[in-house]
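What follows is part of the complex, with its chains left where they were.
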Amino acid sequence: MPYINIKVTDEQVTKTQKQQLIEGATQLVVDILNKDPKTTHVVIDEVPVDNWGVCGTQYSELKK
Amino acid sequence: MPYINIKVTDEQVTKTQKQQLIEGATQLVVDILNKDPKTTHVVIDEVPVDNWGVCGTQYSELKK
């Protein structure tokens, strides 16, 4: 019964890419840990670029 | 000092339903664990239906 949360910056992730992330993350725990995909949940969070920082600086500034 | 996070798919949860979730979740930890409601926080996250997957498939596709 894995629960996988993927947080990425909100930069036009497409519906297809989200489906690929969900499929790939589910397959990962099926392959490596032999988990049941039926009880495997994946949740993707898209974080605004002003709300994520690394090295003390907002990502919206870093990517300029 | 419990902190309770409820993640649901974003499907028109009403303000009243949110209030009921907050009230019910708080009551739960008061009743079972004898916690102080004044330090009990409940946060509800509404996840877009494209961003939640189970069994390797997006919920937006599953509910079709």
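As written, the chains take the letters A and B, and residue 1 is the first residue of each chain.
In this text, contacts are C-beta pairs under 8 Å (C-beta built on N, C-alpha and C of every residue); 3 or more make two chains touch, one makes a residue touch a chain.
Note that the coordinates shown come from a computational prediction; the quantities given were computed from them, not determined experimentally.
J.: Wait, 2 copies are placed, so what's the full copy count for the complex?
T.: 6
Following the convention adopted for this analysis, only the chains that are shown with their structure count from here on.
J.: List the centre-to-centre spacing of chain A and chain B in whole Å, with centres computed as mean CA coordinates.
T.: 20
J.: Can you name the residues of chain A that touch chain B in the complex?
T.: Listed in rising order, the residues of chain A that touch chain B are 15, 18-19, 22-23, 26-27, 37-46.
J.: What does chain B use to touch chain A in their complex?
T.: 7, 47, 50-58, 60-61
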